[in-house]
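Below is a slice of the complex: some chains, not all, each in place.
Note that the chains are named A and B in the order they appear, and that numbering of residues resets to 1 at the start of each chain.
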Amino acid sequence: MNTMQATVFHGVNDIRVDTVPRPTAGPGEAVIRITATTICGTDLHIVRGEYPVKPGLIIGHEPVGVIEELGAGVTGYRVGERVLVGAITPCGQCRACLSGQSSQCGHGSGCEAMGGWRFGNTIDGAQAEYLLVPFAQANLAKIPDEVTDEQVVLLADIASTGFGGAESAGIKIGDAVVIFAQGPIGLCATVGAKLMGATMIIAVDGDESRLEMARRMGADEVINYRECDAVAKVLKLTGGGADVAIEALGTQGTFEQCLRCLRPGGTLSSLGVYSGKLEIPYEAYAAGLGDHRIVSTLCPGGKERMRRLINVVQSGRFDPTMLVTHRFPLADIKQGYELFGSRADGVLKILITP
Amino acid sequence: MNTMQATVFHGVNDIRVDTVPRPTAGPGEAVIRITATTICGTDLHIVRGEYPVKPGLIIGHEPVGVIEELGAGVTGYRVGERVLVGAITPCGQCRACLSGQSSQCGHGSGCEAMGGWRFGNTIDGAQAEYLLVPFAQANLAKIPDEVTDEQVVLLADIASTGFGGAESAGIKIGDAVVIFAQGPIGLCATVGAKLMGATMIIAVDGDESRLEMARRMGADEVINYRECDAVAKVLKLTGGGADVAIEALGTQGTFEQCLRCLRPGGTLSSLGVYSGKLEIPYEAYAAGLGDHRIVSTLCPGGKERMRRLINVVQSGRFDPTMLVTHRFPLADIKQGYELFGSRADGVLKILITP
């Protein structure tokens, strides 16, 4: 009754589905019963020890569920309502949030790098039967009856991030946009570019099945970088350079190729998580005189963001379920991690249901 | 009569004031008789062979003068009018110009890195008695009677560039801004930050006289990087990071320190010209998750830009003559180059008068 099943990080390459205490809601908080979640590339980094979290932490940051308990002061909601919560949970009331940069939320202080990313990072996460949601007033997005849990679970992180990469770049009607890497986030960036009116969308990857999915998601052209010089091909297709290049992998190679694909005055929109050093090839950067912009985007969160993304799905503009290739119950989540980590069997996203 | 004196690049470390043919104006062009010009750091790069131009080229790109001849089709001007011409001369009619990125002007083609920089780069420049101005309709800015040549000659490049660094960063009322390097462009960036409403302006340099000038230009705080850890001091003064950091030197060190000075979500505005590799310290970049923006700006040009900058001077908001430390006639320009290159005698900008 007061316990639940949850995916607990015990140490590098050691996660287990444990029985742990169920959370309860303090003032301003809510508890939701998880009905759908998924595994993210960032979770893999955590499990592999590439991104450090404390042992004992429940991981996962993409929650869909039903309100189980509402803490004092949370208004406008009822127990039993279906809700989507973003991967990032801004407080709405700190300096960063009030400055419109809520992903860098620094509740209680000013502004903190990645401060809005709490689930499965600094507090218990979503790969569990129940989830404690902080700042619930700002973060519970109601799901309309016509929309299923599966349709919205990918909005919490990958759609919000991918679209965010398109939005931060300021894509305009008629833009030429190239997206490097067509994993889940890159595919969502491709969708985002289409939603914003880009008319030459070029998807680059080395995996034909991902390029095929990119076409279905709206790419006008696809490039398999194993088969040609991707930069040269983009320069040719765009007649001198893309307006926007979106980096969706997190490597020096893709970052650099993005910059080389740009026209002078173009924008590199970076979504990847980098490790090691990151170099700007200065000649591709016109030695600093090319009026280039390099923007990076951490997944936008909060209930208004989620409301808008739900609208995108509800309007039929985007069907995220196309990206769900596999399903596992929470009890078997370790198998899910193995499959996701192996990239076998054409896996894109895995649906986890408690 | 048909000849003039001009500063000609003959080869590395070899410039001479030669007698050369005077230019004449073709359709859409104008010839101006130069009354004031100056030497720019970029000119030094050229003379030293660090930026290649063709031998035989007249160098210099900061022209103030009097209209001597108007080519066919140039309307609204009269011979004898005093004009300022920007260092960058956009055509106004190519793809880049019509997209609002006229510094990357690609007249006759699409868009070309630095394409708008022609004077002393791809066509003859301003360190001469006469100058041929291309796309004159878009580039001749009339100087009001109340304003002297000396007051506006620094607008052509350094003020336009420095202010541009503040503008590209999107400085807002109440921002904290740090500017690394207080040479002429950095000083103008300091002025630009003040003009846009920054309320904590921090100037960094290693030269006390430049820091003193920074104070006079509007810096609220100055930091001599030789005497303390500049990044640590900026983080302390700003309570966690500047909203904007402006790089005005063009080195890995200043670029990197700029990034380290930023709050999450902050903007690095780059004005420097880089050589060699340029690295993003990924941990200061929050591994790509800090919502940082890195923007670079090439000097904005065109007569409307110059008109606005003249207004800034005319309104008394900014007195560029404070930056003029030395004067030479054109005949002695080589001495000017030597002094400017040596950084001796507190030199900031040198006025050249034919």
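One rule holds in what follows: a contact is a pair of C-beta atoms (placed from the backbone, for glycine too) under 8 Å apart; a residue touches a chain by one contact, two chains touch by 3 or more.
Being a predicted model, the structure only gives us computed values, none of them experimental.
Depicted are 2 of the identical subunits; the complete assembly encoded in this structure file consists of 4 such copies.
Definition applied: only the chains that are shown with their structure count from here on.
Remark: chain A and chain B have CA centroids separated by 41 Å (rounded to whole angstrom).
For chain A in complex with chain B, the touching residues are 96, 99, 101, 103-104, 109-115, 117, 239-241, 250, 263-265, 270-282, 285-298.
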